[in-house]
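Here is the structure we will look at.
Removed from the display is one protein chain of the complex; every other protein chain stays in position.
Labels run A, B and C following the written order; every chain starts at residue 1.
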Amino acid sequence: MSTFAAAPALEVEQWFNTREALQLDALRGKVVVIEAFQMLCPGCVSHGIPQAQRIHDIFSREDVVLLGLHTVFEHHEAMTPVSLAAFLHEYKVTFPVGVDRAGAAGMPCTMSAYALQGTPSMVLVDARGQLRKQWFGTAPDLVVGAEIMRLISERPLQTAAS
Amino acid sequence: MSTFAAAPALEVEQWFNTREALQLDALRGKVVVIEAFQMLCPGCVSHGIPQAQRIHDIFSREDVVLLGLHTVFEHHEAMTPVSLAAFLHEYKVTFPVGVDRAGAAGMPCTMSAYALQGTPSMVLVDARGQLRKQWFGTAPDLVVGAEIMRLISERPLQTAAS
Amino acid sequence: MSTFAAAPALEVEQWFNTREALQLDALRGKVVVIEAFQMLCPGCVSHGIPQAQRIHDIFSREDVVLLGLHTVFEHHEAMTPVSLAAFLHEYKVTFPVGVDRAGAAGMPCTMSAYALQGTPSMVLVDARGQLRKQWFGTAPDLVVGAEIMRLISERPLQTAAS
Partner (left out) sequence: MSTFAAAPALEVEQWFNTREALQLDALRGKVVVIEAFQMLCPGCVSHGIPQAQRIHDIFSREDVVLLGLHTVFEHHEAMTPVSLAAFLHEYKVTFPVGVDRAGAAGMPCTMSAYALQGTPSMVLVDARGQLRKQWFGTAPDLVVGAEIMRLISERPLQTAAS
């Protein structure tokens, strides 16, 4: 059986749309989908965020947790948390969104830890907390739906095996 | 474990885009996706057939076989095989398409056997030939991709069990 | 002032969506928009015909007459009037549509007279019956709306001058 690296921990400064801070460790047993975006990135607004919202709306919260990650690596002063709050309200984003912690050279910490190439990016973490898939840009819904279900379907076996 | 009914056999008068007639029995071990359509049905042209083509293009032929089924239940004289041939050519449909056999009261035989409500409809048959899912209209790609992968993921177990 | 050629007469075998045969001569005083299409032409179905229907729906019949022209130059046996009738019904096309008369070498007569390059094509005829604009493919709605209004706006002057 293949071995996969553990998904890096999320480094988040502030959360929206959730009462409590979220962390991958606490989500073992569920498939975690991370949507990395910037609020002023047109591809995120047109494609990435709507796809993330669809995933959040369609899959059971028992199986899949969708987390947004605001990974600001350009125009920092234009995409502050106060602007993000208005954006999430106006665009009716209802999934939890964390602000990625500012890091060296303007690159946010979680984005660096995952070596994301840009926004939008999507990351799949399996029920054991392993990094399984990463897309830069927006993969087709058919592919994303299939890959999420692949990880959901593995779960009973992994639970039994662990 | 759940028990599912066997998917009814296809009753096809003529095939396009395949050298040989296809039958579900001969496709055991693969997930079969059936797209029932009419060439003059706007929802089929806009949504159902493009989704079927995406499935045909994205999934491995080792895992998934996509079959079109031309289930003409209205305007029979307007959607003859000669018109269908031109349609498939112009719309660049590359998956195999069978013409559902004319039945009683203008309702084609396979459409009746599956009790399809109209077009477009999509049917999923698992690797054991069991009827697993049926949608009237077009389900979201995320859902269809997930349901196909659910059936793909079951296969090793079923093979082992059978 | 520019001089424009007279628009060739329509040669139509059969009309749909109108009680009486239509002819350009009888439409003097109105701007005439001709949408040349084939029912199995994907670009016509996705873009040309919906644009024609929007023109028919938006402009006043006092100002603008939209005429569809079924210019079959390929797959003749697949796009007969009986198939066209079903197509117009299913696609909810409500503007008048004429079947272009079969001509030499499978090319329909009106299509030849206008030297259309293919389908979809749109032709604008001014209130004096002059050929003013011809597009192969689908021009942007902003452009088409502007060009139609240019011809509408000329009318009072032309009427006065004639």
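Assume a contact is a pair of C-beta atoms (placed from the backbone, for glycine too) under 8 Å apart; a residue touches a chain by one contact, two chains touch by 3 or more.
What you are looking at is a predicted structure, and each value in this text was computed from that prediction instead of being measured.
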item: In the full complex, displayed partners of the excluded chain; value: A, C
item: Residue among A:V45, A:I58 or A:M107 touching the omitted chain; value: A:V45
item: Residue in contact with the excluded chain [from A:F87, A:Y114 or A:W135]; value: A:F87
item: Positions on subunit C where the hidden chain makes contact; value: 54-55, 58-59, 140-150, 152-154
item: Interface with the undisplayed chain - residues on subunit A; value: 40-42, 45, 75, 77-79, 82-83, 85-87, 89-91
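The criterion applied here is as follows: only the chains that are shown with their structure count from here on.
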item: Topology of the chain contact graph, where touching chains are joined (line, ring, star, complete, other); value: line
item: Subunit A and subunit B, separation of their C-alpha mean positions in angstrom; value: 34
item: Centre-of-Cα separation between subunit C and subunit A, whole angstrom; value: 51
